[in-house]
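Just one protein chain is left out here, and the rest sit where they should.
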Amino acid sequence: MSFSIAAEPIDLSSLSMAMEDPACGAAVWFEGRVRNHNEGRAVLRLEYEVYTPIAISEGLRIIEEARQRWAVRRAVAVHREGLLALGEVAVVVGVASAHRDEAFQAARYLIDEAKARLPIWKREHYVDGEATWVNCQRCGHARGG
Amino acid sequence: MSFSIAAEPIDLSSLSMAMEDPACGAAVWFEGRVRNHNEGRAVLRLEYEVYTPIAISEGLRIIEEARQRWAVRRAVAVHREGLLALGEVAVVVGVASAHRDEAFQAARYLIDEAKARLPIWKREHYVDGEATWVNCQRCGHARGG
Amino acid sequence: MKTVCIRYFAAFRDAAGVSEETVNSNATTLSALFRERAGAHTALHEETAAKVALNDVLADWSDTFENGDEVLFFPPVAGG
Partner (left out) sequence: MKTVCIRYFAAFRDAAGVSEETVNSNATTLSALFRERAGAHTALHEETAAKVALNDVLADWSDTFENGDEVLFFPPVAGG
């Protein structure tokens, strides 16, 4: 069980090795990638700001919650921080269990809770030069850069 | 969109490349692996028999059904045939879409339908020397081998 | 009387003791053909989740078949 924050591209094959377990018949992976559009605007790149101490403690808590609810044997999650280009993997969640139902449900839980609860903020840089913190309704838009 | 049957170990990194698409913010992968136990018995290895012409035509039909129901942009599936050792990946399903909800739902649909509908049979070889076709209630047990 | 080539897979092959055979049959439907073969191969039993294909296309058990067709008998798949 691990949760980490990465400044460099995520190495899926080494994560995959950490998930190997002969008692597991199922593994589900979720990859969140930088998409070229959001709400109708063309995105150029993304920037993630992470407050690491609480991202990790809360990330491990979410994994523990999933283990309490489903028969999860392995779980890993990694989130990038800093600037990411289009198509780059921003977040990976992996869950392995004996049967597939638990793996699907736990993977979905991990990514949903991680997106809702971790102190990780996303700033979209658009093709037109603007940049905005996503989902901060009243914070105003920070322009440029 | 592709569905294939593989006699050799599945190369996840080349599959992963086929799933790259800058319009996709989400990718979900399911891996089915050879588990070391089933219904209380210790499994030594698995054998998959596949009737390839219909496995492929029906597999492509399942992918097409998923595309009709969800906004799936990429989908790949590969199933192994022949003898597999413990821990080996027997089946992989991958789906990429703009948002994660579609990717999770479509990946679950693909693996559930593939397991229910494709002419692929699994024979478990147990540590005690027996071997059984799984889920064939009245066929009797084929012993040995 | 029609002549068909029948192929058995997985547990059905073990039960029939052959992987394929060419038979002459008076059956009209695929399910009647299967019952005829179950009479010839005593270990071969009907299975509710079994499937049948005709010339590489999945078929219904109530479908008829023609002289020279290839019939595939699929035992239940592993599922879960």
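For the reader, a short list of remarks on this structure follows.
Letters A, B and C name the chains as they come in the text, with residue numbers starting at 1 for each one.
The criterion applied here is as follows: a contact is a pair of C-beta atoms (placed from the backbone, for glycine too) under 8 Å apart; a residue touches a chain by one contact, two chains touch by 3 or more.
This one's a predicted model, so the numbers in the text were calculated from it and none came from an experiment.
One chain is not depicted; across the entire complex it touches A. Residue-wise, the contact with the chain that is not shown comes from A:I54, picked out of A:I54, A:A71, A:A85 or A:V127. If you put the missing chain back, the residues of chain A touching it would be 49, 51, 53-54, 57-58, 115-123, 133-140, 142.
As a working rule, only the chains that are shown with their structure count from here on.
For this pair, chain A with chain C, the centres built from the Cα atoms lie 50 Å apart. Chain B and chain C, compared by their mean Cα positions, are separated by 25 Å.
Shared interface positions of chain C, i.e. residues touching 2 or more other chains, are given as 80.
Annotation for chain A: no residues touch two or more other chains.
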